[in-house]
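Could you have a look at this structure, given as structure tokens, before my questions?
Note that one protein chain is taken out, while the other chains of the complex remain in position.
Read from first to last, the chains carry the letters A, B and C; within each, the first residue is number 1.
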Amino acid sequence: MLSTRFILRALGVTLVTLVTCVGCDSASRRSVGLLGSTSLQPFAEVLGEHYAKKTPGQFVEVQGGGSTAGLQAASHGLADIGMCSRALTAEEIRHFTPILIARDGLAIVVNAENPVVGLSLGQLRALFAGRVLNWKDVGGKDGPVRPITREEGSGTRESFVRLVMGDDRISRRALTQESNGAVKELVKGDLSAIGYMSLGLVGNELKALRVDNVQPTVKNVLAGSYTLVRPLLFVTKGAPGPAAQKFVDFVLSPEGQGLLEAEGLVRAR
Amino acid sequence: MQLPKISVQGFNASFNGKPAVKNLDLEIFAQERLAIIGPASSGKTTFLRSLNRLNDLERGFSHSGDILRDGKNIYDPDIDVAELRRKVGMVYAVPVPLPWSIYDNLVYGLRLAGIRDRATLDNRIEVALRYAFLWDEVKDRLQEPANVLSGGQQQRLCIARVLVLEPDVLVLDEPCSGLDPISTAKIEDALVALKESHSIVLVTNNTKQAARASDRTAFLLLGDLIEVGPTSQIFTRPTQKRTNDYLVGQFG
Amino acid sequence: MKQDKIIGAILLLVALSAISGLGLITVFIFREGVPIILRLGARQFFLSTDWEPSLGKFGILSMIGGSLAVTVGAAAIGVVFSLGLAIVLTQFSPPGLSAALKPLIELLAGIPSVVYGFVGVVTLVPLIRHTLGGPGLSVLAASIVLGIMILPTITSIAIDALQAVSPTYLEGSIALGATRWQTVTMVILRAARSGIVAAVILGMGRAIGETMAVIMVAGNALEVPHSLLDPVRTLTSNIALEMGYASGAHRQALFATGVTLFVIITLLNIAALGFSRRRPARSRVG
Partner (left out) sequence: MRVSPAIIQRIAVVFMWALAAITFAVLVFILAYVLLHGLPHVTWSFLTQSPANMGRAGGIFPMILGTFLVSGLSVLVAAPVGVATAIYLTEYTHEGRMTAVIRFGADCLAGVPSIIFGLFGFVFFAITLRMGLSVLSGSLTLALMVLPTIIRTSEEAIRAVPDTYRQVSYGLGSTRWQMVLYVVLRSAIPGISTGIVLSLGRCISETAAVMLTAGSALRLPRSLFDSSRTLALHFYILSREGISMANAYATASVLIIAILALNLLAYWLMRKFVAKVGR
């Protein structure tokens, strides 16, 4: 009767699916697994896409999760390469091998209508710490300041704290957004907002501020005059395996570096 | 004298300690129609449902005493209850066609019994439908849903559904309570024909039906069997005052 | 019968394994989260507003407050709309119309929470920012979005509760000369009270547990909000925001946040169960 047939068929399908899938090992199907920083994820996807096209039979699997998760994944073997968008701590350096694949300028962004064009590092710090609450105190129009930060653990945030905040803590009133895109949307729509993000992602709808009178450009990062710069790292536990090494070689090759540059990053060397 | 088909000996039934049938002794013979009458909640239905052990499924049901079918106690542990229920076929007060086609309703019991052979199925169905005087009305529409039939047809379908299993006892629980006189007459006619090969137990609230459609009549009151005897005698010369009171409408 | 006993035992085993999921969840979440609460002390963890994982400070009071704020806000909005809908659909609407509108409420429940969050960010948030001021991402925005999201839950349970009220109440009241509206407010709502309270509590449970939409519209600031227009961080968004990055004590603290959420929601569920009368046992033969 209908119900028995239905149930038997459903069970059969489940069983067959499970058996076939237990039979195949996932690790053998992907050549290189990457996991980590959400800032790096899109770039790694682009790199992986070109790499797979160039070298048939090779697949690169890219997962988000965040810089710290990337380190953990690399240490547990959950991924071949961890992606990290901040400098390693002294403790971490003892356990991992970092590979610098690119550098990234950290842009301070405000709404395009905001008259302020530049801030000193000290002013920036005061704004994000919540000590300066009105734009007119830093040469802008009268109005509240709304700092926008990234979530705890984000490589972008940790780099920002290290490069800008020093011993100060980011204001508890700061809005917290979980992605560069969300920060961008918010700054685009709010005259009072100020945020930070990867230089490569600023686009032309936001205004990137000068910091200590230096314009945030790739040129200035390369020249070393723009100082808000963070490393973008591939991290492995010990030496990378052969497949991972081949991918790393591709990333560091002129072609790979060119791809990253096209995305707005700054080459590693 | 022939052996009884079913012999009920000192049978008690109760729900959660409340007795429903008390110390019942009764015999049911082959080729007879036994009517059971009595006012509401006098244990008629409980007794009927004990004959095919349907009460076993009720919570709090307990029983004592024996019910022998062909000399074998139906409450023995080695009895196949499913087989018992096939052989003691039951028809309910309200016709309950399962929400399938007429054909599926009829073959359901046979399929449960493991009979799959198409010819056997078709043959049994035809015989049963003819017994129930339904063959001519449905023979060309067996695949139609059963619930498009009229109430009377549905009840005859339910009788046929039981008959395909070739039971030797047929128990009917007020089978005509919701039916018009014509449908009732058809069912009563069917019972006449069926009695040739079956023992029939007919519970009814309708004393006139008992008088018309039975050979013997038993009168139950509050779980006690007051009197049993040939129908003609019960209805003309009851030995018990309470039987007479009931029949002339003193209670119930 | 023997076969039926075996099948019954197998089914019982399956049923128990189904709910053993709850036990597993409890064990795993608690095992990851409880140690840090014990280490820091309940006071430090629950009663401090200082959340600074990099400094080893894990106080979730502001998140607890934030969750409560948006939940109460959502319930306020959800209750008004849901009760209105439930009453109008059960008491004042032609049956055909109710039958046509109910599936739409189901549909509202089917829209993914990311879509709610997203539409909230691109339409509601700028609206609040431009008309009422503040950053837009706020308690108010989260309450409105959550209020809409829990509306189907509350409405459908409230409809069930209202429909369960015996029609004789209505007839009796109308016979005494009351208008239908008077009957609804004085008789029917009172009779359905416990079911409606259960509906509201279950709705609050959904609101407090919602994650993606809240992350998008609440602003997630750590400060305890002082007004409806201030941004707020909830327990759920705290977990989802930082889980990806967390390790060590930070990760434990996030699981402990999960434990807190789990306990709050379980208490709400138990309360709701207490209010909703259990269905009566079916009189059964089979």
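One rule holds for everything that comes next: contacts are C-beta pairs under 8 Å (C-beta built on N, C-alpha and C of every residue); 3 or more make two chains touch, one makes a residue touch a chain.
Please read these numbers as outputs of a predicted model, since none were measured by experiment.
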| item | value |
| --- | --- |
| Touch partners, limited to displayed chains, of the chain removed from view | A, B, C |
| Full-complex contact with the absent chain, from B:K5, B:R161 or B:R216 | B:R161 |
| Options C:R39, C:R180 or C:R193, residue touching the unrepresented chain | C:R180 |
| Among C:G56, C:G84 or C:G248, the residue in touch with the chain that has been omitted | C:G84 |
| Contact footprint on chain C, counting only the chain that is left out | 1, 3-4, 7-8, 11-12, 14-19, 21-25, 28-29, 32, 80-81, 84-85, 87-89, 92, 101, 103-108, 110-116, 118-119, 123, 148, 151, 178-182, 202, 205-206, 208-212, 216, 236, 239-240, 243, 255, 258, 261-262, 265-266, 268-270, 272-273, 281-282, 284-286 |
| For chain B, the residues touching the chain missing from this view | 52, 54, 57, 59, 82-86, 89-90, 92, 94, 96, 98-100, 108-109, 112-113, 158, 161-162, 165 |
| Where the unshown chain meets chain A, residue by residue | 1-4, 6-7, 10-11, 13-14, 17-18, 21, 24-26, 29-30, 38, 41-42, 45-46, 49, 59, 61-64, 78, 178-182, 184-185, 201 |
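Here, only the chains that are shown with their structure count from here on.
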| item | value |
| --- | --- |
| Centrality ranking, top chain (CA atoms only) | C |
| Chain pair bearing the highest count of C-beta contacts | A-C |
| Computed distance of Cα centres, chain C from chain B, in Å | 55 |
| Where chain A and chain C are represented by their mean Cα positions, the distance between them in whole Å | 33 |
| Set of chain B residues in contact with two or more other chains | none |
| Junction residues of chain A, two or more chains touched | none |
| Chain A-touching residues of chain C, taken from the complex the two chains share | 52-54, 121, 125-126, 129, 135-137, 215-216, 219-223, 231, 233, 240-242, 244-247, 250 |
| Contact set on chain A toward chain C in their complex | 38, 64-69, 71-72, 146, 151-154, 158, 161, 169, 171-178, 182, 185-186, 189-190, 192-193 |
